[in-house]
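Note that one protein chain is taken out, while the other chains of the complex remain in position.
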Amino acid sequence: MGKIPLLKEVVKLIFSKPATIQYPREETPVEPDARGRQYADLSKCIGCSLCMIECPPKAIRMEKIPEGYEVPKRNARKIYPVVDYFKCIYCYRCVTVCPTKAYIVTNEYRLASDAPVNSRELSLSTLKKVSQEPSQGEGEG
Amino acid sequence: MSSDPLEIPDVLKPIENLLKGVTIMKPGRVVALLEPSDVVKAYAALKARYGEVGLYFSTLVATDLKDEGKIRIDYYVNVLEKNQYVVLRTHVPRDDPRIESLLKEAPAALPGECEAYDLLGVVFEGNPHLRRAFFVPEEVAEKGVFPLRKDAGV
Partner (left out) sequence: MTEEVSKVDKVVEIPMTVEIPVGPQHPAVHEPILIKVYAEGEYVVKAEAYTGYNHRGIEKLAEKKSFYQDIFLCGRVCGICNAVHADCYVRALEHILDKEPPPRAKYLRTLAMELERLHSHMLVLAVTAEIVGFDTLFMHMMRDRELIMKAKEIVTGNRVLADYIMVGGVRRDLNSEKIDKLKKILTKVEPRIRYYWRVFEEDVTLNKRLVDVGRLTPVQVTSHGLLGPVARASGVATDSRYHDAYDAYAEVPFRIVTRKEGDCWARSLVRFEEMQVSLEICRYILNHLPEGEAVPDERRLPRRFPEGEAFTTVEAPRGELTYYVMSKGGVNPYRVKIRTPSYNNIINTVPFYVGHTIADVPTILASYDPCISCMERVTVIDLRRGTRKKVSMRDLARG
């Protein structure tokens, strides 16, 4: 009969740990190579705009690198990709199509927020800032 | 890409007399070119040969060929006995796209025909369920626009 096996199951479950994870007090186990937030490493980016062309939801815009950052010579047009995380679908097309493999991938999945977020800060943090003295540039992250 | 015009594949033998031409679509589907008025007869002949349980009607695809002034309608039939797909392909003129409905022979054609009418404007005579705004949202249907046509501007 079907009733008896379920009874055994119920008794077993009363004495075992509940299956729900009390997020956000506990962490959910996520794989290290799950597809999370990605951003461009500007020390490798050449400003070719391929990621902008190929992005399916058109979440990437190219912007000029602001003053005060040391731009590598290979980025002739001095532009860099800014990812709008609200439009991004995390398909990683930009990651796979970049000719210099300039995208840094993480498994950061906690991306809900009130204010619009994009990758400006993260990308710019990969460049060194130009210092006021004309000798060597100072590193900044 | 088209097979020898004299050689008709085995699966099409029941409708030999109606064929205008035979081609192959990748990856190995047999395409039979027919007149619009012959489609129902062809399906009935195939059904008579393979039995009611030996085949089923799978898909109806309508494509707007604006440059040629035609709308192409494909009927995809899966013949289970031969393990092969047969495509009945026909063209209707774009200004007056009418064709006889396949509902009596294959009730499975109902959603395909309703969709082709709603999205492209092909009228299937004999189908009582044709209706605008079946799939298309109401604002678009009221304007009389057929969204999937190339000049729809949607």
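To keep things simple, chains are lettered A and B as they appear, and every chain counts its residues starting from 1.
The definition used in the following text is that contacts are C-beta pairs under 8 Å (C-beta built on N, C-alpha and C of every residue); 3 or more make two chains touch, one makes a residue touch a chain.
Just so you know, these numbers come straight off a predicted model, no measurement behind them.
Which of B:I8, B:M25 or B:V123 touches the hidden chain is settled by the complete complex: it is B:M25.
Although one chain is not displayed, its contacts with subunit A can still be listed: residues 1-3, 5-6, 9-10, 19, 30-31, 33-35, 54-56, 89-93, 96-99. Although one chain is not drawn, its touching partners on subunit B can still be listed: residues 25-27, 29, 52-59, 61, 63, 74, 76, 78, 80, 83, 85, 87, 106-112, 115, 119, 133-137, 147-148, 154.
FYI, only the chains that are shown with their structure count from here on.
Separating the CA-averaged centres of subunit A and subunit B is a span of 47 Å.
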